[in-house]
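Here you go, one structure.
The complex is shown incomplete by one protein chain, all other protein chains being positioned as in the whole.
Our next item is chain A:
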Amino acid sequence: MTSANDLTSLTIAEIRDGLAAKAFSATELIKAYLGAMEAARALNAYIVETPEKALEMAAASDARIANGEQRPLEGVPIGVKDLFATEGVHTQAASHVLDGFKPPYESTVTANLWNDGAVMLGKLNMDEFAMGSSNETSYYGPVVNPWRKEGSNLPLVPGGSSGGSAAAVAARLCAGATATDTGGSIRQPAAFTGTVGIKPTYGRCSRWGIAAFASSLDQAGPIARTVRDAAILMKSMASVDPKDTTSVDLPVGDYEGAVGQSVKGLRIGIPREYRIDGMPAEIEALWQQGIAWLKDAGAEIVDITLPHTKYALPAYYIVAPAEASSNLARYDGVRYGLRVPGGDIAEMYENTRAAGFGHEVKRRILIGTYVLSAGYYDAYYVRAQKIRTLIKRDFDLAFAAGVDAVLTPATPSAAFGLEEMAVASPVEMYLNDVFTVTVNMAGLPGIAVPAGLDSSKLPLGLQLIGRPFEEETLFRLAQVVEDAAGRFAPARWW
């Protein structure tokens, strides 16, 4: 029998092979993960662990394997971001306002995973309602990054909002995780933890059963330890879903089949506008290294211009809060979650929402309410949506000129310290998403892949942005980066 430590270090592809070869059982694998989770509670990656459910699902997987009926993700241990509805299991978007909520239904994305044989280990911590870039806005407290600077005990953030997902994958507390990305919430935490995260094209994964933040930007995707593992999970998570009218009627691609395919002749755009003021030299060097790797693999590098890039972040911070203020109106103490009494029904709403939402969420609701209010709607919201048209047009023109994908840094820095940004203005925190937010604004697919370590030995990532529904191209290119850069795992201290 393989040791528990070895079992949690296996990739999803290796789990699939090991279970098929009966080298270990799904139950042994799940027990190894449950032990690792228990030993890693200091990271605060899981809000709720579901060991009974996990062992029950693992037993069912073992029965399937014994009968020769192994499904594509049979026995694969998965952590689920708390934003996804899981039937009968804690689902609160890491918010107090959904206190006690246990949905009587399952999100489409998680249902797809379980139908393919995956096993649920528990619900992962996140920024409240996915609003944050450091996982410090969770009602359940911050997640601690399993990575530390060399020679330092200073706790670092894992990024956000899918900080629990990224930390759990990096610390080997699940083989892969579900995540969501509205402005960078898959790709930024993946970059901060040395993991692979892909935000698929808008409409590729169903949003049904995922608590909505900004409906025109939200998209689910996986975080995993390798490019191949991300491709394997993506195949299962993506689907055409009649329950989500924005789910696009296109067949799901063969993502794993794309991994390892040649990138010879692909045209990679390098956008000059991403060379932002004050960008650390290490990030610039990483970007140049990525260019060199892709060139060596036979890709053609072309300079491109995306002139409206600098307006993406300010436009996002109008559009996303506007949609959030509307989506979060439903949390009023009537149908689910917390209720705080008041003198009349309006006071009950006000008290419930005051006690239920954290500061960041309240601020975004207030901004959204303001920019949608009479007299300001055209000046802010309509203008931001027009700028969004221009941002999308920049990419459309680059793709029309023959560019297959765009290469950029994933984040402007490595992971920063817990509470380091507490005194910063909200705008400074928002700058974390400067390279990722354009992709949501244009609805494109984007993948973050680990590309190296900084001088403090913290992971850094590169981002590849693709044409709509051409995720296969991203997996091909990301594998080239992974092959050249290698894989990165934190040294265990917890």
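Here is the rule we go by: a contact is a pair of C-beta atoms (placed from the backbone, for glycine too) under 8 Å apart; a residue touches a chain by one contact, two chains touch by 3 or more; residues count from 1.
Please note the rule applied: contacts and distances are computed from a predicted model.
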Out of "Aspartyl/glutamyl-tRNA(Asn/Gln) amidotransferase subunit C", "YeeE/YedE family protein", "Oligopeptide ABC transporter ATP binding subunit" or "Transketolase subunit A", what name does the UniProt record list for the absent chain? "Aspartyl/glutamyl-tRNA(Asn/Gln) amidotransferase subunit C"
Of A:Q289, A:N351, A:S413 or A:S456, the one touching the omitted chain in the full complex: A:N351
Tell me which of A:G298, A:P426 or A:G486 is the one touching the absent chain. A:P426
Could you tell me which of A:I365, A:A410 or A:A478 touches the chain that is not displayed? A:I365
Which of A:A315, A:L407 or A:L460 sits in contact with the chain that's absent? A:A315
Among listed residues A:A94, A:L338, A:L418 or A:L464, the absent chain is touched only by A:L338
Contact with the hidden chain only, please: which chain A residues? 100-104, 201-203, 216, 242, 245-246, 248-249, 308, 310-311, 313-315, 317-318, 325, 329, 332-339, 341-342, 344-351, 353-354, 357, 359, 362-363, 365-367, 369-370, 373, 376, 379-380, 382-390, 392, 425-427, 430, 442-443, 468
